[in-house]
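Structure first, then comments.
With one protein chain held back, the other chains of the complex are shown just where they sit.
Let's turn to chain A:
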Amino acid sequence: MSFSESNTFSAESMAHIARIINDINAGVWEYNTDTKQVKWSVGLYAALGYAPGEIECSYNYFFDHLLYYHDKPAFLKTTYHPRHGGSPVAHIRLLTKQNGYQWFENTTKRHETSDGPIIHGVLTNINALKMLEVELAESNFNLAETGRIAKLGSWEIDIATMGLKCSKEMMEIFELTEDVKMTMEDSISYFEPQYRLLLTNIVNDAIRYCKPYDVEVQFKTAKNNVIWVRCKGMPVLNDYGKCVKLRGIFQDIDSIKKKGINMQSSINLLDDQNKRLQNFAYIVSHNLRSHSGNLKFMVNLFEESRQEEDRAEIFSHIKTISESLSATMGHLDEIVKIQSEITRERKAVDFETMFNNVASALQTNITATNAHISTNFTDCRQIDYIPAYMESIFQNLLTNALKYKHPDREPVINITTQKTGTDVYLLFEDNGVGIDMARYGDQLFGMYKTFHRNSDSKGIGLFITRNQVEALGGNIQVESAVNVGTKFTIKLV
């Protein structure tokens, strides 16, 4: 219904069309670029909230008073020839009489007529649509931001095609670009190997038995970063109860999970310490009871005995008990000391010097057993440690290695340090009688636990060593085989 096609309409049709143009809910305008003459339809006034003639109908008035200044370039572009970058449609804001600026869609067309070049256009109010569009963009932005901040992606599998759709945030967690297309199998291959079967199974169960799932697993991103992720899947059912879609979320929970794991290991350590304290209390009670019980026993017997040689023997036992009681008290002191010494200052301890001191104190035992001791502290020569602890650790381990030497061979003892990152390890290896780990492994570091019929086994050394090591945040591990030897691996820091 262009004016220029008037020759195809009768005069009556033309009058009719002019009426229609004035009545439709859109503004129509015409501008002759030579004569600067402007025509506005009634609808254009109406669209802006005016009666015809209420405002000046001119190009200047439109451009200066109605058109929002920011939209001027966009509007001008519609009047250019397409060759010069013109595009016929623009969204512009015009000032209305009562509702402020409103969004309009302006479609422009250029014609060459005998009167000169004419531009005409149609303006439609699209304010409501534009508002929806803005709101949608805003909520999409919010959603994307929420996902990005929560490191939360979403995905959907269409069961019929097994096509996988992933959100932008999910691809970010995968550290892949958005345009990468993945199949279900591709996505599973990003998970750490030990979790792949689990994921395949739960996804299959979700599809087959409509079973939702929620798991926390380890995942390796495209850039080889291993992180903890949470995968939650929820089947979408059709009216027949069959799973047609699987929808879910995929969240990077690495930092929270690692905090949880740290917390758990602290809890385990505390739990261990509690158990050891409880055990310690029982052991102390057991030992003090057995000594005091024996003392009472012997005192009674002494009173009842009339024979001189009996009394002499009983008295010698009473002396032994008295010594054992002192020794037990000494052990108690040592254990209490571990806790009180922990506040002492750590000093630079030189492994070589410290070991030589301990070895010279035990020289008699070393010579007596003809032990071959080799040390290598080149990987880590020094450590910040409580010197008394280090001395005690060396002394206990060396004493043990000599005490539990194999009867058929001379002791060979290897002591080395090892540095792994910031961790310092002390390795202590012997070729002694060894310990049956399956049988005694869990009691090895218990107090007064002895596994050999050695009269000088007291079962206190390893208990103390472990407490010292753990008091400074380390741990101690042991590998042993009967008749082969024992290897202690001590993580000092």
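Here are some notes:
Quick note on the criterion: a contact is a pair of C-beta atoms (placed from the backbone, for glycine too) under 8 Å apart; a residue touches a chain by one contact, two chains touch by 3 or more; residues count from 1.
Quick note on the criterion: contacts and distances are computed from a predicted model.
Looking at the choices "Branched-chain amino acid ABC transporter permease", "Response regulator", "Beta-ketoacyl-[acyl-carrier-protein] synthase family protein" or "Outer membrane lipid asymmetry maintenance protein MlaD", the name in the UniProt record of the chain not drawn here is "Response regulator".
Shown as candidates are A:Leu66, A:Leu95 or A:Leu301; the residue that touches the absent chain is A:Leu301. Of the listed positions A:Lys232, A:His317, A:Arg381 or A:Lys491, the one in contact with the omitted chain in the full complex is A:His317.
Of the listed residues A:Asn99, A:Asn238, A:Ser285 or A:Asn475, the one in contact with the hidden chain in the full complex is A:Ser285.
On the side of chain A, the interface with the absent chain consists of residues 282, 285-287, 289-290, 292-294, 296-298, 301, 304-305, 310, 313-314, 317, 320-321, 448, 450-453, 457, using the contact rule stated above.
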